[in-house]
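Written below as structure tokens is the structure these notes are about.
The complex is shown incomplete by one protein chain, all other protein chains being positioned as in the whole.
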Amino acid sequence: MTSVSVRDLSLNFGAVTVLDRLNLDINHGEFLVLLGSSGCGKSTLLNCIAGLLDVSEGQIFIKDRNVTWEEPKDRGIGMVFQSYALYPQMSVEKNLSFGLQVARVPQAEIDKRVARASEILQIQPLLKRKPAELSGGQRQRVAIGRALVRDVDVFLFDEPLSNLDAKLRSELRVEIKRLHQSLKNTMIYVTHDQIEALTLADRIAVMKGGVIQQLADPMTIYNAPENLFVAGFIGSPSMNFFRGEVAAKDGRSFVQVDGVAFDVSAYPARAGLQPGQKVVLGLRPEHVKIDEAAAGDAAHQAVVDIEEPMGADNLLWLTLAGQSMSVRIAGQRRYKPGTNVRLSFDMGVASIFDAASENRL
Amino acid sequence: MLKLVANNTIVSEYEAVPGRVTSGPHGPKPRRILSRRNIVVYGTLIVVALYYLLPLYVMIMTSLKGMPEIRIGNIFAPPVEITFEPWIKAWAQACTGLNCDGLSRGFWNSVRITVPSVIISIAVASVNGYALANWRFKGADLFFAILIIGAFIPYQVMIYPIVIVLREMGIYGTLTGLIMVHTIFGMPILTLLFRNYFAGLPEELFKAARVDGAGFWTIYFKIMLPMSLPIFVVAMILQVTGIWNDFLFGVVFTRPEYYPMTVQLNNIVNSVQGVKEYNVNMAATLLTGLVPLTIYFISGRLFVRGIAAGAVKG
Partner (left out) sequence: MTSQTRGSARPNQWLRNLNAKIASIPMILTALVIFVGGTSWTVLYSFTNSKLLPRLSFVGLDQYVRLWAAPRWLISIENLAIYGFFSLIFSLVIGFVLAALMDQKIRFENTFRTIMLYPFALSFIVTGLVWQWLLNPQYGIQSIVRSLGWTNFNFDPLYNSDIVIYGILIAALWQGTGLVMCLMLAGLRGIDEDIWKAARVDGIPMWKTYVLVIIPMMRGVFITTLVIIASGIVKVYDLVVAQTSGGPGIASEVPAKYVYDYMFQAQNLGQGFAASTMMLVTVAIIIVPWAYLEFGGGRKRA
């Protein structure tokens, strides 16, 4: 059963196209993350779903009801904003109940809902305070509570954690996930932070230029990115890309890059590779191994340029085939700059893209 | 180092480290209060401040003297004999050429003009600025642009057509007409002031209120108004001083019996009949300046904000 459905949605501001014939179906109870860098249209899409922006073309359905022209309050949504957007002159309790009072919900019912929301979010001691007297984390909890009391099916989050410091962000991330597991509402969550996206989402929609680039579960997005943009956007540090040409020799397939041959015989979609085809080979830093025993065609010599110890693991920047690449080494083994190392690659989890279309092969 | 310690046992080894010894510059840099820079800066500022204060001082001194003393003395000298007679005369007896009941009539006229003008112009402009900032509709920006450009048009260009409009409406010469004129000409700057203020509030607050189901007026009264008290005070300061100090509109749009205080003041001081009573004139001038001055000294920083915003009005 779909909860929110977006059909051929376009939005233009004058000559600028912000959303371009976008389609998206979100299942009931699903946690969907809209991920992209700023200006990709993710917040715009969310605002369209909320009814805060008028669309230029297309339709929006919530619970199979066409809400394209409906007011935000009539859409059955609750929304949480990046800046919390708490009404500064009202106490926490007033903030929570304002929407219900506007809708003329009976006072007894208001009290009941406020009590329930503040219990779920553990903000009962804060009810009499003003927003200015709260910490960032508490404010965001109240903002979530405001969506909660509305008793709606769809929660919209517009970068809710971006204004918080790193520690609070990871704490609240867990809380939002716990909230979703207990409430089982549909949640649409906009962020530019891929960690939030990967950790929270049932499915991620990666957006760029007003278009969804890939819509899939986090592991698929991470392991099998649909195109070069998604591959480069997800993962930190980014996937290493090598531009080269497909070659075949002795029944094995290779990608030739600047005199270095990468054996890609283990690539799952090897059959789709045509000799002579221009491709981009993508290797995540953790799919490269430093392997002193490697020999033959699989062996590649590289020199360590820079070492970045991260604690749990160690990030090395090497030069291979005339370009810089990153390698993630588990553990705390140190490498001095200038050290020669041998590398081997896990081609079974590599990605290969057509150089022209930039799509996955 | 050991030697140092041996020679001076009071100094601990730590303090004796070379470079840490207390000879040479150390600690806070000494500052001379009478440095050349300070003399120039404060000297200039004090001279300038005296220049600015001089007219106020002279006004007060003159208004407390009797006419004989003014004729023989100099304007900077404090009064030998303080008299409040000029103030009483200015308030209750001074002649404007038409009547001789002093400035009190003008004062109450100005109150009756200023209070409603301030309230109406702020009410209209704040709602309008809110609509422009948060509920934009097609064409709104065009009208707003005309309004702002209009603020630069000399009033003289628009005065006569307004006279005709007011005459057609039957309110030319009345307080109602003048209040309307003040509302109209206060609109550009006030609308700009409120629009910019509301546009500067976080847009997400407005969005949150809409998701909460609040409409145009609910958001204005319940969300925006309580958050905007400072800007309302700024607007009030701006309007009270502006309208109180107005001369042109008062003289053009009202009949003599409704003349505001500024017009009456000018008529008293510049009336050609009778002997010039400089002490009464200065008392009258001070009385007229008293309302804006009081607001200025009470409001302090907010006044600065108000005039910086309202400076366009000129």
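Observations, loosely collected:
By written order: A and B. Residues from 1 in each chain.
Going forward, a residue touches a chain if its C-beta (ideal position, glycine included) is under 8 Å from a C-beta of that chain, and two chains touch if they have at least 3 such contacts.
Please read all numbers here as calculations on a predicted model, not as lab measurements.
Only one residue in the set B:V48, B:C100, B:M169 or B:A199 touches the chain that does not appear here, and it is B:V48. Across the entire complex, the residue among B:I39, B:I82, B:V115 or B:I146 in touch with the chain not shown is B:I146.
Touch with the chain omitted from the figure is made, among A:E57, A:E70 or A:D291, by A:E70.
Chain B residues in contact with the hidden partner, per the touch definition given at the top, are 37, 41-42, 44-45, 48-49, 51-56, 58-59, 62, 70-71, 74-76, 124, 127-128, 130-132, 135-137, 140, 143-144, 146-147, 149-150, 152-162, 164-165, 183-184, 187, 191, 215-217, 241, 244-248, 252, 262, 265-266, 269-270, 278, 281-282, 285, 288-289, 292-293, 295-297, 300, 303-304, 307-308, 311-312, 314.
Note that in this section only the chains that are shown with their structure count from here on.
Those residues of chain A that touch chain B in the shared complex are 47, 50-52, 71-73, 77-79, 81-89, 98-99, 102-103, 143, 146, 150, 158.
Those residues of chain B that touch chain A in the shared complex are 202, 204-205, 207-214, 218, 222-223, 226-227.
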